[in-house]
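Single-structure report; data block below.
Removed from the display is one protein chain of the complex; every other protein chain stays in position.
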Amino acid sequence: MRKFSDKIATLVFWGTALSLGALLAGVLAFVVNRGWAALSWEFISEPPRDGMTAGGIWTPLVGTLELIAVSMVATVPVGVGTGLYFSEYATDSFFTHVLRQSIRALAGVPSVVFGLFGLSLFVIFLGFGSSMLSASLTLACLSLPLMVTASEQAFRAVPQDYRDASYALGATKWQTIRKVVLPSAASTIITGVILSIGRVAGETAPIIFTGAAFYTPGVAQSLFDEVMALPYHVYVLATAGTNIEATRPLQYGAILVLVGLVLGISSVGVWMRTRLTRGQ
Amino acid sequence: MLNKWKVFVATLIRGLGVAGAAYASEIVVNGSTTVLPFAQIAVERFAPAHPEVKISISGGGTGNGIKGLIDKTTHIANASREIKSSEIEQAKANGVTPFETAVALDCIVPVVHPSNPVKNLTFAQLKKIYTGEITNWKDVGGENAAIAVVGRDSSSGTYGTWQELVVEKGDKDQKSRVTPKAQVTASSGAMLTTVAKNKLAIGYEGIGYVDKTVKAVSVEGVEASLATAKNNTYPLSRKLYMYTDGAPAGDVKAFIDYVLSPDGQKIVTDTGFINIH
Partner (left out) sequence: MLHTRKRGTTSPHFGGWGDRVAARTALSVSTVCILIMGFILYFLVKESLPVLKATTLSELLFGMDWYPQETPPALGMFPLIMSSLAVTFLSSAIGLPVSLAIAVFTAEIAPRRLRNLVKPLLELLGFIPSIVFGFLGMVVVAPWLQDRFSLLTGLNMANASALLGMMMVPIVGSLADEALCAVPRELRDASYALGATRWETIRRVVLPSALPGILSASLLGVMRATGETMVMLMAAGGAAVIPRSLFDPVRPLTSTIAAEMGETPVGSEHYHALFFAGLILLLITLAINLLSAKIEAKGFKLKGGNL
């Protein structure tokens, strides 16, 4: 009887895993299958045309890359600096405790609330308007906790012996950090950046009211331009066209590119991390 | 103190931004999703001929577009209703004089799934369906099946017009409300998909959005069309507007002139709306 229930349990767990695997594989296969037909070089390299019923996704694709770049410029220094603080400087003080709790709370804030926050701080209060800058900064705030956690772990993974050796050679603390700790943690930090990018690239809710444009004829050229973004473009294509059925192939194409982009970036990150942890 | 800091940061970053921009002027178009289809194509066609103008268009809804005009963040506010007096007051307080240009005509058409046998509905029937009094298709000449009422977001101009012309029609003091059980869709396109995919649904659309995936229902025996809208026999038609701060000038005028030109008006008719002339 006990042996029997053990068999049943094993069967149930395998069954759950396999059916979930099959379900997700099915979803991916469906997206690839539907989207494949729309894919072509022109689809990638041309802007939307004819009321978004033809053409490609060049403008939103570039817009998403721009948003990623600007948000990373904002989030990486702060994230790495905070990680460094936690790992090298933090004492068991009230400040550290508040910082810890803030980052924890930040990680739990719903994405749409980040959107509200970005709207009231960047768009209205600081007067940046609905723009690439506002949207990027909002995304930067959203990815900050990820960045902090990743870089703190990276710094902590550097063996204390390295630091001690550097001190023994007469290096100051800052010299040790710059010449020893940062270089040894660099690859892990880059992995963290890549994973943050994977998270940020697909976000829709935070940019709807902070800077995403329905349509711009050309690629956004300054921080104060509104910018088309791929995830929002998918939403627009799926809900706002006059001829939704006609644009169905474009929608699946855009989704496929979005999923490909996000999964491509994140799998590089996951792969790098697996290699790094194995190396240790 | 805070203000100084704010101005400093804004100026600094603006400086960076301007350094990167190479345009002589900028037009931001925002507002009604109903106006979007032809306005977006107009932007698309207008841009190549005017490379010195940076132009972007979003569809945040009529209220949002007019808000942008008042805040001076939007140069052209697309609207599927007339500007409200409260909005004019706000604008005046901010030193903005809204100027109205009608750019197209639109009929709001009740739509159902193509398999639905119902062909015509009266105002009274539409009202009862939307307020939740009639919940079965057999009460309006259809099959014995429940009605899935689909509405628009309360801030869209299409909602406003529908509310005023259908739901509140004949109301005295107590205004009727759309039943809270109605599904709410966030855009005209989402409404179309919802109705096209649901055999039991009824919704309403600007005529430009109506295509083969849904069936248009006539109102009080009048079918929505170019002719019936123009001679005012179709009871649910409205004008679509572009609002500007004062009479259009410069590149804004060039764009609005383009929309009103024969080429621009052809875009209007091609996307299923009715030209204004």
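For clarity, chains are labelled A and B in written order, and residue numbers in each chain start from 1.
Please note the rule applied: a residue touches a chain if its C-beta (ideal position, glycine included) is under 8 Å from a C-beta of that chain, and two chains touch if they have at least 3 such contacts.
Since the structure is predicted, the reported quantities are computational estimates derived from the model, not experimental observations.
Visitor: Considering the entire complex, write down the shown chains that touch the omitted one.
Guide: A, B
Visitor: Would you indicate which residue among B:Ile41, B:Val103 or B:Ala182 is in contact with the undisplayed chain?
Guide: From the options B:Ile41, B:Val103 or B:Ala182, the contact with the absent chain belongs to B:Ala182.
Visitor: Which one, A:Met72, A:Ala135 or A:Val148, makes contact with the chain that was left out?
Guide: Final answer for the missing-chain contact: A:Val148.
Visitor: Which listed residue, B:Thr97, B:Thr122 or B:Ser154, touches the chain dropped from view?
Guide: Going through B:Thr97, B:Thr122 or B:Ser154 one by one, B:Ser154 is the residue touching the chain not shown.
Visitor: If you put the missing chain back, which residues of chain B would it touch?
Guide: 60-64, 66-67, 70-71, 87, 90, 146, 148, 153-156, 159-160, 175, 177, 180-186, 190, 193-194, 197-201
Visitor: In the full complex, which residues of chain A touch the absent chain?
Guide: 2-3, 5-6, 8-10, 12-14, 16-17, 20-21, 23-24, 27, 30-31, 77-78, 81-82, 84-92, 96, 98-106, 108-117, 119-121, 124-125, 141, 144-145, 148, 153, 156, 160, 163, 167, 172-175, 177, 198-199, 201-205, 208-209, 231, 234-235, 238-239, 251, 255, 258-259, 262-263, 266-267, 270-271, 274
Just so we're on the same page, only the chains that are shown with their structure count from here on.
Visitor: Show which residues of chain A lie in contact with chain B when the two form their complex.
Guide: Answer in residue numbers: 49-52, 125-130, 133, 212-218, 221-226, 238-245.
Visitor: Which chain B residues qualify as touching chain A in the complex?
Guide: 6, 9-10, 13-14, 16-18, 20-23, 28, 33, 36-38, 40-41, 43-44, 47-48, 54-59, 73, 185-190, 192-193, 196, 208-209, 211, 213, 271-272
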